[in-house]
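One chain of protein is taken out of this complex; the other chains stay put.
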Amino acid sequence: MINALRWLVFAIAAFAMNFPILVTLVTSFKSTRELSTNPGLWVQAPTLDNYLAVFQVSDRLNIFLYLFNSITVAFIGTTLAVVLALPAAYAIARGRLGERTLLPFIVNLRAVPLIIFAIPLYMMFQWLALLDTRLGLGLILSIVNLPLALVILVNAIRDLPGELDEAALMDGASRTQILLRVIAPVCRPAIVTSLIFGFITAWNEFLFGLMLTTSKAVPITVGASFFFAASGGGVQWGVASAVMVVGALPPVLLGLIMYRQISGSMTAGAVKG
Amino acid sequence: MGKISLRKAGKQYGTVEIIRDLDLEIADGEFVVIVGPSGCGKSTLLRMIAGLEATTAGQIVIDGRDVTEALPVERKLAMVFQSYALYPHMTVRQNMGFGLKLAKLSSGAIKTKVDAAADTLKLTPLLDRYPKELSGGQRQRVAIGRAIVREPVGFLFDEPLSNLDAALRVDMRLEIAKLHRTLGTTMIYVTHDQVEAMTLADRIVVLKDGRVMQQGTPYELYEKPANLFVAQFIGSPKMNILACKRNGDGQLDLSGQGFLEMPLRSDAVPVQLGARPEHLSLVAPENGHCRGTVEAREYLGGTTSVFVRNPELGLINVSAPAETGFGIGETVGIHIDNVRLSLFDAAGAAVISSR
Partner (left out) sequence: MNAQRAHSSEFRLLAMPLVLFLLVFLGFPAIVNLIYSVSDVSFETLRQPKITGLSNFAAVWNDRAFWQASWFSLRFGALTALLECALGLILAIFLSPLIERRSWLMAILMLPLMVAPALVGLMYRLVLHEFAGPVPYYLWAWFGTSVSFLGPTSAFWTLIVVETLQWTPFALLLFYMAYRAIPTEIVEASAMDGARRWHLLWYIELPLMAPTIVVALLIRFIDGFRVFDNVYVLTGSGPGGSTASLSIYIYEAFFKQGAIGKAVAASVILFAVSFAVLYGLNFIASRRKGALT
């Protein structure tokens, strides 16, 4: 009895929280004609026309470019964050360097409204000719990803026994050798987690994409909104839904495959940070 | 070669002194065990010798070379850690060869050395396994193998057996003793287990609060403890400590509970008497040096520990024959073997009898 109630609550919660995703998914399979008569939650005549339309490149809309931009900036933003965070995490966890300065500062960074840095970065990028470039957006996304990557990696290294480092010291390894040959391979799960997490975060980022790109480096989150104002008339909801499904799919798939790691690291980042 | 000397070595964390003015000479090929209660600084001392902890005062000299400031690897020592600290992502072979690889030896030379060490430790069939696929004892042997391949001038062991179960611990103890006989290399071994210390050591160093309380052969420490601390630390079950006083007749007055004939140097002022349980025996009440009531008995198989309560002297542990007839509540006499007891003055230092 109580279990049936639990299932009911689960169903309601899952339905309510996933409602917009569900509506978008359903709508993306509706034809333009059906859309005007049936805004409901079912499809009378499923069609892929909207997806075909989304992948039609015009001079105003180019979803391939947006997806490519998102992949590139997420890749830069994620790998750079981990490449910078790993040695620093090692220095913090083992060298006890910056435990009370660098670490809290970077952790706090995660909680600061990002808009604060957006304006000076906009101006700086103008001078450096990094506006509307994938490299520029990727660099900024790595700042967004740094705090969580650092917390995950510091925690992972702290969890390793210090005797592991000492054994390597006795074997004649330098700190850099220990990091590369012992710590990094042993911490691979944590590194993979920060990469996945960073990729999802970077892919889903909107503010910097909106501010720092205009055409060449527009990521999918910003590009998707272009489809809402596509034609002079009203929004083509079918096409708009299809583009949102396409834009949401990569992080959702990644999240579904890796949700165990992600749930673990979310708690790590939240509680231990 | 493997002569290791500590000269007035010290270690300070902030204002806390862990090790203080410590002098220790370890001869080549000697097996030295450092024991002490937890927090006495024994692990710190070992790690200072290894170069994993900075030495903040004094010198550490290995084979005539001052290595106080040297990197761990420059000291040519190898260490076996309590948790083994095997590299989890490397096979046994890679674990053992890692140090040689860092020293840029050719892969052929590494293979020869690893194979030889594996052969000594019977690890050959396990060479391609990962640490997680090994039992505790096997991991321990890999950790030792990793130390051997580097052909160090000395081995450092940091409580290497404390993660093993009791039976395995005995086996590994024998194996380490055998290894020392085979290699003849200097070994420094830290443990809190005095059985390990007694069985393995050529020489035991007892440490307390960062100072050496006594050093000597296991026999010396057991039979002639230099002070109350060592007397109680070495030996299981623990030595009984009884309050006593020297009276005018040159006898020892056991807090008014009895007397003991004891030829003493004229200047000796003992206030406590230490007697190991096996140096006491139970006799009829009227025959003993003192008497008391049996409060508890612990049958240990080979012997029975009888705990006798004396109103002044406290609880006295007597090692009796297993089948001893004295029952709980009975009044018994205790005979003290006055040849093998120890006496201590008010400062806890041993008082030498004139014998």
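Read from first to last, the chains carry the letters A and B; within each, the first residue is number 1.
The criterion applied here is as follows: a residue touches a chain if its C-beta (ideal position, glycine included) is under 8 Å from a C-beta of that chain, and two chains touch if they have at least 3 such contacts.
Worth saying up front: this structure is predicted, and the values here are computed from it rather than measured.
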item: Per the touch definition above, residue among B:G2, B:G36 or B:G51 touching the missing chain; value: B:G51
item: Given A:G172, A:G198 or A:G247, the one touching the chain that is not displayed; value: A:G247
item: Per the touch definition above, residue among A:V23, A:V43, A:I71 or A:V192 touching the missing chain; value: A:V23
item: Subunit A residues that touch the omitted chain in the full complex; value: 3, 6-7, 9-10, 13-14, 16-21, 23-24, 27, 35-36, 39-41, 83-85, 87-88, 90-92, 94-95, 97-98, 102, 104, 106, 108-109, 111-124, 126, 139-140, 142-143, 146, 150, 174-176, 179, 200, 203-207, 210-211, 221-222, 224-225, 228, 235, 237, 240-241, 244, 247-248, 251-252, 254-256, 259-260, 262-263, 266-267, 270-271
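To be clear about the criterion, only the chains that are shown with their structure count from here on.
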item: Chain centre separation (subunit A, subunit B; CA means) in Å; value: 56
item: Residues of subunit A touching subunit B in the complex; value: 161, 163-164, 166-173, 177, 181-182, 185-186, 188
item: Partner subunit A, residues of subunit B touching it in the complex; value: 47, 50-52, 71-73, 77-79, 81-89, 98-99, 102-103, 146, 150
